[in-house]
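Notes to accompany the following structure.
In this view, the complex is presented without one of its protein chains, the others remaining in place.
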Amino acid sequence: MPDMIHLLIDGEPCSVPRGTSIAAAIMISGKPVLRHSVAGEPRGPVCGMGICFECRVTVNGVPHIRSCMTTCEPGIEIRTT
Amino acid sequence: MSVSPQHDVVVVGGGPAGLAAAVCAAESGAHTLLIDNNARLGGQIWRAGLDESREDEFAKWQQRVQSAGVSILAGVQVVDHPGPGVLLGENAHGPQVIHYGRLVLATGARERFLPFPGWTLPNVVGVGGLQALVKTGLPIRGKRVAIAGAGPLLLAVADHLRKQGADVVLIAEQTSWDTLATFAIGLLRSPGKLKQAFAIKKGLAGVPYRTSCWPIGARGADAVRQVDFHGLFGRFTVDCDYLACGFHLVPNTELAHLIGCEKLGNFIAVDALQQTSVKNVYCAGEPTGIGGLEAALYEGQIAGFCAAQNEPKARELFPERQRHRAFTARVERTFSLRPELRQLCTDDTIVCRCEDVNFARLRSESNWRSAKLLTRCGMGPCQGRICGPITEYLFDWHHESVRPPVFPSTVETMATEIEQAKES
Partner (left out) sequence: MPNTYDIAIIGAGIVGAACAAECAAEGLNVVVIERDCVGGGATAAGMGHIVVMDDSEAQFALTHYSQNLWRELRAELPPEVEYQDTGTIWVAADEEEMREVHRKHEYYAQRGVPTEILDAAALAEAEPNLRPGLAGGLLVPEDGVLYPPAAAKFLLRDSHSIELLIGRSVTQLKPGELRLNDGTKVVAGSIVNASGALSPELTPGLAVVRRKGHLVITDRYPGYVRHQLVELDYLKSAHSLTADTVAFNVQPRQTGQLLIGSSRQYGAEHSSIDRQIVTAMIRRACEYIQGLGKLQAIRTWTGFRAATPDKLPIIGPAIGPEGVYIATGHEGLGITTSLATAKLLIDQIVERESAIPIAPYLPGRFATEHTHA
């Protein structure tokens, strides 16, 4: 049984295996939409390597975190935008 | 702020070229530092998976990195080159000032995306992008994945995803069958590659593989559900959970460009010793030409030896590098992009994703600079890394000069005071 991490995504509790990226965690929780573009279109991760900036979410109140480059830590609060 | 003690050799990039360079520099006696923006080394092709399993080849290099005593700075993004001998990076803790005697740039490559209607829908991702997401925890078992675009990456990723239990419903390669056949015959010259190709082909038995085929529209509400393709026998539609789409690779040359390294076309110009036009700065791997793993390893080793002033060892590897560079040229020719890919956009297809600038607004501009000023295309956080290659392909626009930060950084990192290293 993999070591699981517990965190909050838009206020909902979620558990993912240790080492999972925040982007993957959000997608695991059933949300393909991580944020909205400047014109309000739904967006999700694209490049997976921290270059396109489409995967940005707010983590523990800090905006513009690239979720594909950030590993989940226990207890973090993620907000999609 | 953290200031690293000066290292004889600093390598930027922990993928195959960078690992090879760091190992060879350190084994030659140079005090060596390896920097990578990821917490784990390996770059893209050797990215760590959740289950900790790694390619054998990576494990060997990692072992040598440790034995040779290479210092590692992981999770650090280089954002500026304030002057000769100094790099400015940053991580979660703040700015990192790094002094070097000689620098090896092994900054790798990124995917080229091309726009088509619906390409901005969630779950339309890059080919390497989906691979990276899966390796960092995205479950793919039982999910329907369509893979499209151009290049050897399509098959390699399809194979990997299949092994993870994905239902690969289609592989759509824009290159034509006869061009691919010529390439495949050419692989006879590279037994290693041929073996790889057969293994992949075997792993993908049963998966529809279409050539001269490319996506023309992705449809869905909050995420992609269906993708329309143009194929040899007309249009057809595929249902899928993910569309992984990428059109070959683009070199990450921004840092080298900022430093002042001359380019040859879109790549960094290097001599036989992997030296750039800037004294004490070397470059290896994809930024000198998209050539894949073996070319990167040989270029990296040569750059590492030369940066550590161990030229004789470097020269021993010239023949191997030459062989693999020939492969690089063949790959580039084979997977060159077809003109039809310029015709996929409609007026409201988004071209600049950061600023939501659509095709219609860009079409009426005449060059990158005026497009940027008037539409803000390229002014977003990706700094033109996504839309630059797109507009180059669609309109033949060329990117202008690079300014710091070469990657977004915190405002305070931009205000770091740098003490210039003494002349060595």
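The letters A and B name the chains in turn, as written, and every chain counts its residues from 1.
One rule holds in what follows: a contact is a pair of C-beta atoms (placed from the backbone, for glycine too) under 8 Å apart; a residue touches a chain by one contact, two chains touch by 3 or more.
The shown structure was predicted, so the numbers you read here are calculated from the model rather than taken from an experiment.
Of the chains on view, those touched by the hidden chain across the whole complex are A, B. Of the listed positions B:P82, B:P139, B:G186 or B:G203, the one in contact with the omitted chain in the full complex is B:P82. For subunit A, the residues touching the absent chain in the complete assembly are 38, 63-64. Residues of subunit B in contact with the chain left out of this view: 80, 82, 366-367, 369-370, 373-375, 379-381, 383, 403-405, 408-418.
Convention: only the chains that are shown with their structure count from here on.
Averaging Cα coordinates per chain places subunit A and subunit B 23 Å apart.
Here subunit B touches subunit A in the complex through residues 37-39, 44, 50, 110-111, 113, 120-126, 128-133, 136-139, 222-223, 350, 353-356, 380-382, 385-386, 408, going by the rule given at the top. Note for the complex: subunit A touches subunit B at residues 2, 16-17, 19-21, 23-25, 27-28, 32-34, 37-39, 41-54, 56, 64, 68-69, 71.
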